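Shown here: the complex without one of its protein chains, the others still in place.
Up next is subunit A:
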Amino acid sequence: MTDSDHSRLGASIDKILRPTISLSGVTKQFGPDLRALDDVSLEVYPGEVVALLGLSGSGKSTLLRLLDGLHLPTSGTVQVLGQDVGTARGRELRALRRKVGFVFQQFHLVGSMTVLENVCTGALGSLRGPRFGLMSYPKSVRLAAMEQLDRVGLADRPFQRADTLSGGQQQRVAVARALIQKPRILLADEPVASLDPESSAQVMALISRIASEDSLTVVCSLHQVDLALSWGHRLVGLRGGSLVLDKPVSQIDKNETMSIYSAVEPVSVGQPV
């Protein structure tokens, strides 16, 4: 039995046992007027690649940020890797965040830093004290960062300034920065929305390859249904903060794609809200 067989078996056992991510009755309110999420319940099992669909403002980013404790739920519970994110504080919360990688739409790299140092900053959670400058990171961290850069195909330019790279390359650096955490979950908030179609395909292929290599659980928000259909195992749709769709991709046939558009987009009439 190979390693990947093992992990697949492990994943299916875990699936029976307990979900990696579980939201129950989660509501998030910003101020008195803005309800970003409204009573959302959702379970994600180990190894699943979930594509989160919805227009901007539908609550996708809020949901992802709740999963990493970057926002706290107004009500309801958010459990990640068996831990309650809403009540975790300080050291405990940081330990949890270390197991969750996050990739952002705008990459969020420091442009004036080298590519390698940007990747190293992903390891801060497991280091003591602040770091400034590449050489302030232990050699083991720098080697691990190179390893991840190699995986995303950018090992030839570790000492280049990050802002000299193209958008697609920058996003791959950001993926490497998330991978150096050795996460068990990878969250991606519109990772390809700022990229051209070719780079988008590259980045999505990278995320999907890494998800299977490291048997990661992935939640990735997208606004293009075709991308979601080709990369996701399961589609989850949000609209106005409510869950309006939750279906494995295997159960969706070609004719149904239009109904997915209408489920997430408000133009349609007569769809459940």
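Observations
Here is the rule we go by: contacts are C-beta pairs under 8 Å (C-beta built on N, C-alpha and C of every residue); 3 or more make two chains touch, one makes a residue touch a chain; residues count from 1.
Criterion: contacts and distances are computed from a predicted model.
The chain not displayed here is annotated in its UniProt record as "Phosphonate ABC transporter, permease protein PhnE", chosen from "NADH-quinone oxidoreductase subunit N", "Gluconate 2-dehydrogenase subunit 3 family protein", "Phosphonate ABC transporter, permease protein PhnE" or "Spore germination protein KC". From the set A:Leu81, A:Ala155, A:Ala193 or A:Val249, the residue in touch with the chain omitted from the display is A:Ala155, counting the whole complex. Of the candidate positions A:Lys28, A:Lys60 or A:Arg97, contact with the hidden chain is made by A:Arg97.
What subunit A contributes to its contact with the hidden chain is residues 68, 70, 94-98, 100-102, 104, 106-110, 112-114, 116, 121-127, 129-132, 134-135, 139, 142-143, 145-147, 149-150, 153-156, 158-159, 161, 163-164, 174, 177-178, 181.
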